[in-house]
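Sharing a structure with you now.
All protein chains of the complex are present and in place, except for one that has been dropped.
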Amino acid sequence: MAKLRPAGERYKYPLPIHPIENLPQLIPHNPISWVHWLYCYYKSFNGLPKRISIKILARKYCHIIVDDPDEMLFLWENGFFGTGQLSRSEPTWKARTIARMGDLCDEVDRGKSNLALEDITDRRRLQRIDFKKKRQQFEDQLLELRRRGGTIEDESKLVAKERESLRSLKDQQLLSFKKQNDTQLRSEDSELIDEKGELVNLESLELTFVEALFLSFAIPVLDVSPYVLIERFLGPIATLEYRNVYPSIKQYVAYHHYRSHGWCVRSGIKFGCDYLLYKRGPPFQHAQFCVKVLDVDETHDYTWYSSLARVAGGAKKTLVLCYVKNTTTEEEILRLLSKKNLTKALSSYEVSELIYRRWVPGKNRD
Amino acid sequence: METKDRAEYIVQLVRNNLLYYQLWTNVCVNAEQLNWRGQIFQVITGRPSHKLSNDAAAEGDTKLECVLPVEMCDYKNSDLTLECLDQVFTKLCNKDCKRLTLAIVNNDGTVMFYFVYKGIHKPKRN
Partner (left out) sequence: MSSVDEDSKQQVLIETPVDSEAEDDDVIQDWSDAAKLSKKTTQTSLPKRGEKDYEPDGTDVQDLLLYRARKAMFDTLYNAARGTTLNNQVKAYYVPAFSEAVIPQPKGNFLQTIGKSDSNGKCWLQLHEFVYLAERGTIAPYYCKSFPIISGTENQDFEIPLSMQDLYSFFKSQHEMDRYFVYAHLKRLGFIVKLTEDHSTDYTTFFAPSGDSKVKRKLRLAFRSVLNFWNKQKCLALNTFFYGSWNFLIRKFTSTPQIYLGLSKLIPTCTPPKTIKDLHRERFLASKKDTVPHLELVFDLWKPQTNFKKKSPGLPDFQVVIHNKNDANQHFPTYSDFRELFHSLDYKFDFLSEIDDDISWNDHCYTNGVLRSEYLSSLKSKAVQMKSSIHNKMLRSKRGKPIKSCSPAALQTKRLKSGYRSFLVAVMDGGLISFVKISEADFGSENVWYVPSSSLKRNKGRNRKVSQR
């Protein structure tokens, strides 16, 4: 399966549009090679042979769905677009489910397969709960000792023992971080097998509005026009109102800005911000930046900023305030949109950035 | 009609998430509906595959959880008021249900889970 390919090869391309790489060698003194080269150059094409089709579900709040397994994988592997609805990010639900149900792969194979990110997180969570349970046991003992009127010396002995034991538990947990044999079939799982005895694919890839707009407006990947997307999300182009359009435009301008400078931009919803910026992508590095997109005249109570910064800081990320400024008028933007000149409309916005960081006097004295 | 469509979509999404991603068992979409200012709320109950917190340390076994699917937009618009949650507790949940799990469906393909307690609750221990 794709999983076993090394990440460097699997995520070779940062965008779904690939550069032309298969041009033949050009030999200066051989004119035939020139002709061949020119022919190949003429024939080759950056675009996709077939654009990816999407479904837009629901009428009021839209969900943009890609459900072909190959296309889902393609969008993930070429720039990390979209999120598997039953996964943390990469659509791995099917592979995980096959591994869990042990239908199609045998025991030996599964022992070797890499753990999905979701599995690792789960394991950590369980270990943490184990740890807390153990700690609770000790604290109960301590309480018992106190109630019986034990001396301070007895207590410190117990505390020392606790620390020792908790530490060894941690070490043990680190060692035992391997796949447990947890094949399990539940009665609920029968729903997952179709009449041919195969696993149904329950998972689709969901794209955010800005991702879909990028993949249709900026690079020709999706089988949809950007204006159709805008109409579905914001209403008929002829009757748009600026206050309804601006929030989405603002988000897109920031998204495009970071994408175009090479960042892998993903939703920051779990950190209370708009975007997370990854270098290359989630399999390679943790995101180093949290981005919050604001209007130049936007202001909030200090608590709003400090909450954002605390969450970002707690996850060892830097908070970037990204301000989007309209350099022309609201009417002009609407006019450009109605004339379907999205390019000019978007390039009328200017981006400026600030870094917001808590400053501790005691750490800045020398 | 529109609201109903949407409600069904996210309820189905959360149900699948609980059943086939979080691997809960006994997952059941309750039939009762609450119509709150034009929005339809429905609760899903189910048994988690492992303990969600150390809240009920004494009880040992995992118990049936109450999950309320909501859409991120509604959440952001602050439609989910205390009054509304109170209605959910009284009309859609068991009498002895102390904790509701919000399943917030975002438009980026993720579902986020947050606990909402009835009344004051001891903070989680880190």
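Which chain is which? They are A and B, in the order written, and residues in each are numbered from 1.
Keep this in mind: contacts are C-beta pairs under 8 Å (C-beta built on N, C-alpha and C of every residue); 3 or more make two chains touch, one makes a residue touch a chain.
All figures in this text were calculated on a predicted structure; none of them were measured in a lab.
Peer 1: Which one touches the absent chain: A:Ile54, A:Leu207, A:Val253 or A:Leu337?
Peer 2: With A:Ile54, A:Leu207, A:Val253 or A:Leu337 as choices, the missing chain is touched by A:Val253.
Peer 1: Among A:Lys50, A:Lys196 or A:His261, which one is in touch with the chain left out?
Peer 2: A:His261
Peer 1: From the list A:Arg186, A:Arg280 or A:Arg335, which touches the chain that is not on show?
Peer 2: A:Arg280
Peer 1: Mind listing the subunit A residues that contact the chain we can't see here?
Peer 2: 8-9, 12-15, 17-21, 23, 41, 44-47, 131, 135, 142-143, 146-147, 152, 155-156, 159, 162-163, 166-167, 170, 217-220, 253, 256-263, 279-280, 288-289, 294, 296-306, 309, 318, 320-321, 323, 325, 327, 342-344, 346-347, 349-366
In this text, only the chains that are shown with their structure count from here on.
Peer 1: Inside the complex, what are the residues of subunit A that reach subunit B?
Peer 2: Listed in rising order, the residues are 57-63, 82-88, 93, 97, 100, 118, 126, 129, 132-133, 136, 186, 188, 192, 202, 205-209, 267, 269-270.
Peer 1: Help me check something: in the complex, which residues belonging to subunit B touch subunit A?
Peer 2: Those residues of subunit B that touch subunit A are 2-3, 5-6, 9, 13, 16-17, 19-21, 23, 25, 27, 50-51, 54, 57, 71-73, 106-112, 125.
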